[in-house]
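All protein chains but one are shown in place.
Our next item is subunit A:
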Amino acid sequence: MTRRYWNINLEEMIEAGVHFGHGTRKWNPKMSPYISAKRKGIHITNLTRTARFLSEACDLVFDAASRGKQFLIVGTKNKAADSVAWAAIKARCHYVNKKWLGGMLTNWSTTETRLHKFRDLRMEQKTGRLNRLPKRDAAMLKRQLSRLQTYLGGIKYMTGLPDIVIIVDQHEEYTALRECITLGIPTICLIDTNCDPDLADISIPANDDAISSIRLILNKLVFAICEGRSSYIRNP
(Lines give C-alpha, C1' and ligand atoms only; values in the text may rest on other atoms or scores of the structure.)
Protein backbone atom coordinates (compact mmCIF):
# COMPACT_ATOMS: atom_id res chain seq x y z
CA MET A 1 0.00 0.00 0.00
CA THR A 2 1.49 3.31 -1.02
CA ARG A 3 2.12 5.85 1.67
CA ARG A 4 1.42 9.34 0.57
CA TYR A 5 1.76 12.72 2.16
CA TRP A 6 -1.42 13.77 3.87
CA ASN A 7 -0.48 17.13 5.39
CA ILE A 8 -0.81 15.96 8.93
CA ASN A 9 1.10 18.22 11.27
CA LEU A 10 1.01 18.03 14.99
CA GLU A 11 0.68 21.78 15.54
CA GLU A 12 -2.55 21.83 13.61
CA MET A 13 -3.88 18.99 15.67
CA ILE A 14 -2.99 20.62 18.95
CA GLU A 15 -4.66 23.80 17.82
CA ALA A 16 -7.82 21.89 17.09
CA GLY A 17 -7.66 20.18 20.46
CA VAL A 18 -7.35 16.65 19.14
CA HIS A 19 -5.19 15.62 22.05
CA PHE A 20 -7.75 16.13 24.80
CA GLY A 21 -9.42 13.06 26.15
CA HIS A 22 -12.29 12.59 28.52
CA GLY A 23 -12.08 12.81 32.29
CA THR A 24 -9.72 10.51 34.16
CA ARG A 25 -12.46 8.60 35.85
CA LYS A 26 -14.15 7.51 32.67
CA TRP A 27 -11.23 5.97 30.88
CA ASN A 28 -10.95 2.50 29.36
CA PRO A 29 -7.70 0.87 30.52
CA LYS A 30 -7.23 -0.65 27.08
CA MET A 31 -6.39 2.86 25.90
CA SER A 32 -3.29 3.09 28.08
CA PRO A 33 -0.80 2.70 25.18
CA TYR A 34 -2.32 5.73 23.50
CA ILE A 35 -2.48 8.04 26.51
CA SER A 36 0.60 10.12 27.14
CA ALA A 37 -0.21 12.22 30.18
CA LYS A 38 -2.80 13.25 32.68
CA ARG A 39 -3.43 16.94 33.12
CA LYS A 40 -6.05 18.58 35.35
CA GLY A 41 -8.12 15.46 35.56
CA ILE A 42 -8.17 14.89 31.80
CA HIS A 43 -6.22 12.31 29.83
CA ILE A 44 -4.05 13.57 26.98
CA THR A 45 -3.64 11.30 23.98
CA ASN A 46 -0.29 10.70 22.38
CA LEU A 47 -0.40 12.67 19.16
CA THR A 48 2.37 10.83 17.33
CA ARG A 49 0.30 7.70 17.45
CA THR A 50 -2.78 9.56 16.40
CA ALA A 51 -0.93 11.02 13.46
CA ARG A 52 0.42 7.63 12.51
CA PHE A 53 -3.00 5.97 12.64
CA LEU A 54 -4.57 8.85 10.79
CA SER A 55 -2.07 8.60 7.97
CA GLU A 56 -2.59 4.85 7.78
CA ALA A 57 -6.35 5.35 7.67
CA CYS A 58 -5.93 7.92 4.90
CA ASP A 59 -3.73 5.53 2.93
CA LEU A 60 -6.27 2.78 3.27
CA VAL A 61 -9.13 5.02 2.31
CA PHE A 62 -7.21 6.32 -0.69
CA ASP A 63 -6.47 2.77 -1.80
CA ALA A 64 -10.07 1.70 -1.44
CA ALA A 65 -11.43 4.76 -3.22
CA SER A 66 -9.04 4.21 -6.11
CA ARG A 67 -10.60 0.77 -6.50
CA GLY A 68 -14.09 2.16 -6.49
CA LYS A 69 -15.31 1.01 -3.10
CA GLN A 70 -18.29 2.55 -1.32
CA PHE A 71 -18.00 4.43 1.96
CA LEU A 72 -20.39 5.26 4.73
CA ILE A 73 -19.79 7.95 7.33
CA VAL A 74 -21.72 7.63 10.56
CA GLY A 75 -21.91 10.47 13.07
CA THR A 76 -25.02 11.22 15.06
CA LYS A 77 -23.85 13.66 17.71
CA ASN A 78 -25.93 16.77 17.15
CA LYS A 79 -22.81 18.93 17.35
CA ALA A 80 -21.16 16.99 14.57
CA ALA A 81 -24.20 16.19 12.43
CA ASP A 82 -23.77 19.11 10.05
CA SER A 83 -20.06 18.60 9.55
CA VAL A 84 -20.65 14.92 8.81
CA ALA A 85 -23.22 15.79 6.16
CA TRP A 86 -20.98 18.43 4.60
CA ALA A 87 -17.98 16.14 4.60
CA ALA A 88 -19.85 13.24 3.04
CA ILE A 89 -21.37 15.40 0.33
CA LYS A 90 -17.98 16.83 -0.50
CA ALA A 91 -16.51 13.36 -0.75
CA ARG A 92 -19.55 11.89 -2.51
CA CYS A 93 -20.08 9.24 0.15
CA HIS A 94 -23.13 7.95 1.95
CA TYR A 95 -23.71 9.24 5.44
CA VAL A 96 -25.93 8.86 8.46
CA ASN A 97 -26.14 11.95 10.60
CA LYS A 98 -29.42 11.55 12.40
CA LYS A 99 -30.18 8.53 14.54
CA TRP A 100 -28.72 5.26 13.33
CA LEU A 101 -31.73 2.97 13.03
CA GLY A 102 -31.01 -0.42 14.53
CA GLY A 103 -30.47 -3.07 11.90
CA MET A 104 -29.76 -0.62 9.11
CA LEU A 105 -27.04 -2.89 7.76
CA THR A 106 -27.80 -6.28 9.23
CA ASN A 107 -31.47 -5.96 8.28
CA TRP A 108 -30.65 -4.47 4.92
CA SER A 109 -33.65 -6.01 3.18
CA THR A 110 -36.04 -4.11 5.46
CA THR A 111 -34.04 -0.91 5.03
CA GLU A 112 -34.38 -1.41 1.30
CA THR A 113 -38.16 -1.52 1.67
CA ARG A 114 -38.02 1.82 3.39
CA LEU A 115 -35.80 3.21 0.67
CA HIS A 116 -38.28 2.06 -1.94
CA LYS A 117 -41.05 3.82 -0.05
CA PHE A 118 -38.89 6.92 0.14
CA ARG A 119 -38.30 6.88 -3.58
CA ASP A 120 -41.97 6.39 -4.36
CA LEU A 121 -42.93 9.27 -2.12
CA ARG A 122 -40.36 11.50 -3.82
CA MET A 123 -41.75 10.58 -7.22
CA GLU A 124 -45.25 11.33 -6.09
CA GLN A 125 -44.19 14.65 -4.72
CA LYS A 126 -42.45 15.53 -7.96
CA THR A 127 -45.36 14.60 -10.18
CA GLY A 128 -47.64 16.58 -7.92
CA ARG A 129 -49.98 13.75 -6.96
CA LEU A 130 -49.81 14.88 -3.36
CA ASN A 131 -51.76 18.02 -4.09
CA ARG A 132 -54.68 16.14 -5.54
CA LEU A 133 -55.22 14.04 -2.43
CA PRO A 134 -57.38 15.27 0.46
CA LYS A 135 -55.51 17.48 2.91
CA ARG A 136 -55.24 14.94 5.70
CA ASP A 137 -53.71 12.24 3.51
CA ALA A 138 -51.38 14.69 1.93
CA ALA A 139 -50.24 15.90 5.35
CA MET A 140 -49.62 12.32 6.51
CA LEU A 141 -47.58 11.51 3.42
CA LYS A 142 -45.58 14.70 3.73
CA ARG A 143 -44.78 13.90 7.32
CA GLN A 144 -43.63 10.42 6.32
CA LEU A 145 -41.53 11.91 3.58
CA SER A 146 -39.81 14.36 5.88
CA ARG A 147 -39.17 11.60 8.40
CA LEU A 148 -37.60 9.36 5.76
CA GLN A 149 -35.59 12.29 4.51
CA THR A 150 -34.01 12.93 7.89
CA TYR A 151 -33.16 9.31 8.61
CA LEU A 152 -32.42 7.90 5.17
CA GLY A 153 -31.48 11.03 3.27
CA GLY A 154 -27.82 10.24 3.33
CA ILE A 155 -28.07 6.67 2.12
CA LYS A 156 -30.51 7.13 -0.69
CA TYR A 157 -27.82 6.36 -3.25
CA MET A 158 -26.71 3.17 -1.56
CA THR A 159 -27.48 0.04 -3.58
CA GLY A 160 -25.87 -2.51 -1.30
CA LEU A 161 -23.80 -2.81 1.81
CA PRO A 162 -20.89 -0.34 1.98
CA ASP A 163 -17.29 -1.49 1.84
CA ILE A 164 -15.81 0.76 4.49
CA VAL A 165 -17.55 2.49 7.36
CA ILE A 166 -16.15 5.56 9.12
CA ILE A 167 -17.59 6.12 12.58
CA VAL A 168 -17.17 9.37 14.41
CA ASP A 169 -17.73 8.45 18.04
CA GLN A 170 -17.45 4.84 19.11
CA HIS A 171 -19.24 5.30 22.40
CA GLU A 172 -22.25 6.85 20.76
CA GLU A 173 -22.42 4.64 17.68
CA TYR A 174 -21.89 1.36 19.44
CA THR A 175 -24.79 -0.33 17.62
CA ALA A 176 -23.44 0.71 14.25
CA LEU A 177 -20.03 -0.66 15.13
CA ARG A 178 -21.51 -3.94 16.33
CA GLU A 179 -23.43 -4.33 13.08
CA CYS A 180 -20.32 -3.79 11.01
CA ILE A 181 -18.44 -6.34 13.06
CA THR A 182 -21.09 -9.02 12.62
CA LEU A 183 -21.16 -8.35 8.89
CA GLY A 184 -17.40 -8.26 8.61
CA ILE A 185 -17.19 -4.74 7.17
CA PRO A 186 -13.88 -2.94 7.87
CA THR A 187 -14.29 0.09 10.07
CA ILE A 188 -12.33 3.23 10.84
CA CYS A 189 -13.28 4.74 14.16
CA LEU A 190 -12.48 7.86 16.13
CA ILE A 191 -11.61 6.63 19.58
CA ASP A 192 -11.61 8.67 22.73
CA THR A 193 -10.13 7.69 26.08
CA ASN A 194 -13.32 5.97 27.17
CA CYS A 195 -13.61 3.69 24.14
CA ASP A 196 -12.31 0.24 23.26
CA PRO A 197 -9.59 0.32 20.61
CA ASP A 198 -9.82 -3.37 19.74
CA LEU A 199 -13.29 -3.29 18.25
CA ALA A 200 -12.66 -1.26 15.13
CA ASP A 201 -10.15 -2.23 12.46
CA ILE A 202 -8.33 1.09 12.44
CA SER A 203 -8.96 3.20 15.50
CA ILE A 204 -7.74 6.79 15.58
CA PRO A 205 -7.30 8.03 19.14
CA ALA A 206 -8.64 11.57 19.07
CA ASN A 207 -11.03 13.92 20.76
CA ASP A 208 -14.62 13.32 19.77
CA ASP A 209 -16.15 16.15 21.77
CA ALA A 210 -14.72 19.19 20.04
CA ILE A 211 -16.16 19.96 16.64
CA SER A 212 -12.81 21.28 15.44
CA SER A 213 -11.07 18.00 16.02
CA ILE A 214 -13.81 16.00 14.27
CA ARG A 215 -13.67 18.41 11.37
CA LEU A 216 -9.91 18.18 11.12
CA ILE A 217 -9.92 14.40 10.91
CA LEU A 218 -12.88 14.33 8.56
CA ASN A 219 -11.07 16.85 6.37
CA LYS A 220 -8.08 14.58 5.99
CA LEU A 221 -10.17 11.52 5.27
CA VAL A 222 -12.35 13.35 2.79
CA PHE A 223 -9.30 14.65 1.02
CA ALA A 224 -7.99 11.10 0.79
CA ILE A 225 -11.28 9.85 -0.59
CA CYS A 226 -11.42 12.60 -3.19
CA GLU A 227 -7.89 11.88 -4.35
CA GLY A 228 -8.63 8.18 -4.58
CA ARG A 229 -11.81 8.83 -6.53
CA SER A 230 -10.07 11.07 -9.01
CA SER A 231 -7.40 8.47 -9.62
CA TYR A 232 -10.17 5.88 -10.06
CA ILE A 233 -11.89 8.06 -12.63
CA ARG A 234 -8.68 8.53 -14.54
CA ASN A 235 -7.95 4.82 -14.81
CA PRO A 236 -10.77 2.47 -13.77
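In the analysis below, a contact is a pair of C-beta atoms (placed from the backbone, for glycine too) under 8 Å apart; a residue touches a chain by one contact, two chains touch by 3 or more; residues count from 1.
The rule is simple: contacts and distances are computed from a predicted model.
Asks: When one chain of this assembly is omitted, its UniProt record names it as which of these: "FAD-dependent oxidoreductase domain-containing protein 1", "BRCA1-associated ATM activator 1", "Glutamyl-tRNA(Gln) amidotransferase subunit B, mitochondrial" or "Small ribosomal subunit protein uS5c"?
Replies: UniProt protein name of the non-displayed chain: "Small ribosomal subunit protein uS5c".
Asks: Decide which residue listed in A:28, A:46 or A:175 touches the omitted chain of the complex.
Replies: Here the residue in touch with the unshown chain is A:46.
Asks: Which listed residue, A:26, A:79 or A:92, touches the chain dropped from view?
Replies: A:92
Asks: Decide which residue listed in A:7, A:107 or A:146 touches the omitted chain of the complex.
Replies: Going through A:7, A:107 or A:146 one by one, A:7 is the residue touching the chain not shown.
Asks: In the full complex, which bits of subunit A touch the chain not displayed? Write them out.
Replies: Against the left-out chain, subunit A lists 1, 3-8, 10, 14, 33, 36-37, 44, 46-49, 51-52, 55-56, 60, 63-64, 70, 83, 86-87, 89-92, 112-113, 115-116, 118-123, 126, 156-159, 184, 186, 197-198, 200-203, 215, 218-219, 222-223, 226, 229.
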